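The complex is shown incomplete by one protein chain, all other protein chains being positioned as in the whole.
Order as written gives the chain letters A, B and C; numbering starts at 1 within each chain.
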Amino acid sequence: MTTATQPLHRRLGMTDEEYQSVLGLLEREPRPAELAMYSVMWSEHCSYKSSRAHLRRFPTEAPWVVVGPGENAGVVDLGDGWLAALRIESHNHPSFVEPYQGAATGVGGILRDVFTMGARPVALWDQIRFGPLDDPKNRYLFNGVVSGIAGYGNAVGVPTVGGEIEFDPCYSGNPLVNVMCLGILRREQLVLGTAGAPGTVAILLGRATGRDGIGGASVLASASFDDESQEKRPSVQVGDPFEEKKLIEACLELYQRGLVVGVQDLGAAGLSCATSEPAGRAGVGMDVDLDAVHVREGGMTAPELLMSESQERMMAFVSPDLVEEVLAVASKWEIESAVVGLVRAGETLIVRHRGEVVAEVPAASLADDAPLYRRPMRRPAWIDDLWASPSDGISQPPGDALLRLLDDPAIGSTAWVHEQYDHMLFLNTVLGPGGDGSLLRVRGTDKGLAVSTDGNGRLCMLDPRAGGARLVFEAALNVAVTGARPMAVVDNLNFGNPEKPEVMWQFLETVEGISEACETLGIPVVGGNVSFYNETDGIDIHPTPVVGMLGLAEPMPLPPPRLSRAAEGMEIWEIGMPPTPNLAGSAAQRVLQGALTGRPTQPDAEMAKWAVEVAAGLAHTAPVLHDISDGGLAVAVAEICIASRVGATIEGLDTDLLFSEDPHRFVAVFEPGTVDLPEGPARRVGVIGGQTLTLGGSEPIALDLLAETHRDAIPRRMAGA
Amino acid sequence: MRVAVVVFPGTNCEHDVVHALSALGGEAELVWHRETDLTGFDGVVLPGGFAHGDYLRTGAIARFSPVMAGVERMAGEGRPVLGICNGFQILCESGLLPGALIANRDLAFICRFVELEVVDTDTILTGAAELGQRIRIPLNSYEGNWVDPGRSGRIALRYVDDPNGSQGSAAAVASEKGNVVGVMPHPERGVDELLGSGDGRVLLEGFLHSMVPA
Amino acid sequence: MKVVVEVTRRPEIADPQGTTVQRALHDLGHDEVRSVRIDRVIHLEVDGEDPGEVQTRVEEMCRQVLANPVLEDFSVEVVR
Partner (left out) sequence: MKVVVEVTRRPEIADPQGTTVQRALHDLGHDEVRSVRIDRVIHLEVDGEDPGEVQTRVEEMCRQVLANPVLEDFSVEVVR
């Protein structure tokens, strides 16, 4: 896409039609700097031009929603003056180009989205997907991404308390790296991305601006990979967690002292976005002086300054009389700052460089007048073929099947990953990685915040609507088993090339499924992200929505259920919708049969609500609750045995039911008679005891073998074995 | 007993340390690294984190912060000086403790609970513990691998099984007089059973008790 | 044979470490320091007779592991 002979707008990734609308808008030839601004602001990544129309489908209202989609992060009311800010982002293409820096700057970016709202970021969750680990290239990417998340997250001082890993050949040329961040703030600290009234001063805080990442995130995330992606390499950005840490502390001091009118982070589209969006939101214009911007390298052109995606920068909007105080806070925290703009009446954004006006455009037009595509969509013919060939049953003895599954890197222990992450900082991590939802205490209150992030590309490949809905329900159940009730969702929609009608169909179906499930549970979507063009050489990834669910436990169960609290003599119950032997889209089908066929079991609204309600209640009495997902009941029980270092016996279930992943079910373990189960579907399936796990008819499996298989699933592969 | 908890740019465990010390009845205050005067404090903690981004070498730049003059004075007066994780690294760089900390043997960050054994109770960190006592608290570091070519370090806590290659399996090292101690795992992360362990209390209590009013 | 590989960060790529160290040197009164860039040098002992061949093999190692082609350039010198 970048051969010098092409007109500038094409070289900037803009179509001829889009160029025409710029002409219409300005009623003249755009200047280079203006074209640069429109090209990044109108890129898929920044403008959501292919998805915006459909995202309106999401339910976004609820009495506890303080800020819905549209701002840098969603904000919900936790009561007693506490608010939570949450957001999820993807950094897929940058992570393929340079796994360490791509993942690191992804973390930096999502943190800024959250502390832009006035919140202190308290936790991160990473959802990462790669091709199979037998390929050294995938091991390199996996290792690089995990080190990048660790390198940035640990150093910036925000714990990564959970996440999700999946491996599938469809991610080999296009890994997925999503990161979710949760922040907490007092109501009075809430800040929005507004430029305020005329006279307000714009102060650029943080890292000096350099040529790095010119068109990086926006261009990289808005086109597919092909032989030309080499050319995109020079725009790799390098993160500086140290700078970000100082920026967080400085901004939090600004908020606590009420020194800012508004704040906007600089991410994709850099200064172009951080000036036009806040001005547009406030319905004002702005004078911007590029000569005032503190730069890392000399001789940068106006377009470069406007497009640069240099990391760790924030724009603060400050009333004139407080400018000195704000600059003083910046220098106290040892970050650079510069007064770069002044809000003006009217709605024109005027940018000057070396004394000349280089851009003069309607501020709001960069965001509001972005193209809006209703791309054609078509239901793929192959869906019916897939549905027409149902999944086979499991042929091997359940014990053998279980060991195969526990040895799978997506099911085995995630310790290799999460032990590289500081997941304990701030002393709030009550339930960290290695279980279901994470549970964080809110000190000084009896509240617990639960978060679960769930994705499943294979399920959504077979049935994007049912798949999208089941992810919401699974995430809801994951927070419920910690004692929390679902409150709000953020979503990250990772899809292929939207110019293909089949991909658009998958996208719409997914949005519909997620929306219906949220309506069922009565919870809003408060934010999210769309990542298109996840294709390599024409092959699209599975549709891979990732759902991040926030739940509130009030009071937080003390102690909460833990996988490690099972003990000799306790009973094992399976609670929720009775499973069918359908293995379509399950881990068993993938690992044991290497297949992906059939139609997954459809979700059931009533059962979904019931299971969530019951789990959240039982969490106050049952020592162990564990939702049933990857690997079904068999894996869920095995995980409990491993964590509690005790055996178990599961009676009278045939193998397919042991590994079925049908939704709306969880395992409860408790002393007989200590827990009263509410009306509804619940089955006693076995007992805890001994040092072996026995599944139905098959040979007992020694606990140590279970534990080692589970522990080594990832490490033995990363060792190149 | 007033404890100064020093904050460098990039420090991130300062609030956790204040919380843990306060929970144990201590009086802990944050002190910005530009301060030079620590008079009025009975002891000082250099908490964990990534002071100055750990750039160049961990602790290398932090040791020149103005506050380190006050820290050295305290150490000289025999007052308790405790460095946790990054604080340990800073104390080594500044020469208040022997040796240095290099990358973990396996070149990976390690965040998990580790088991420690008390091998010297004559220090400001281990004074309230028993010789041979086992203590389970979280480790959280990339450069936790202590090397001491001069072999002049006094080991106060040992890893029961060494996670990072540290010389003599050292998890905590004390100065000759025992009033300056660096510990790589995080006692402040072990003061609440709800979060996995309360074993860190005996260490921080020992630290608080080791103080005589200034 | 002894081989010396110098791995240098591409000029257009930011170097936060260098920037931070420069700031520190200024704080220590070394205002004369105008710029700092921190790179790696790798000393290898490699079996082999023919310097040209060793050179080629080490350059391959650089592309594979010793350097990150996205961020860094490298130079290989066979000392003898």
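By our rule, a residue touches a chain if its C-beta (ideal position, glycine included) is under 8 Å from a C-beta of that chain, and two chains touch if they have at least 3 such contacts.
Bear in mind that the values here come from a model prediction, so they are computed numbers and not experimental data.
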{"item": "Interface partners of the hidden chain - shown chains only, full complex considered", "value": "B, C"}
{"item": "Which of B:Leu21, B:Ala100, B:Ile137 or B:Ile155 contacts the chain that the document leaves out", "value": "B:Ala100"}
{"item": "Where the unshown chain meets chain C, residue by residue", "value": "6, 21, 24-25, 28, 30, 32-48, 57, 61, 64-66"}
{"item": "Footprint left on chain B by the chain that the document does not show", "value": "56-57, 60-61, 64, 92-93, 99-100, 102-107, 145, 147, 149-150, 165"}
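Methods note: only the chains that are shown with their structure count from here on.
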{"item": "Length of the line joining the C-alpha centres of chain A and chain B, rounded to whole Å", "value": "35"}
{"item": "Sequence positions of chain C contacting 2 or more other chains", "value": "16, 20"}
{"item": "Two or more partner chains touched - positions in chain A", "value": "240, 242-243"}
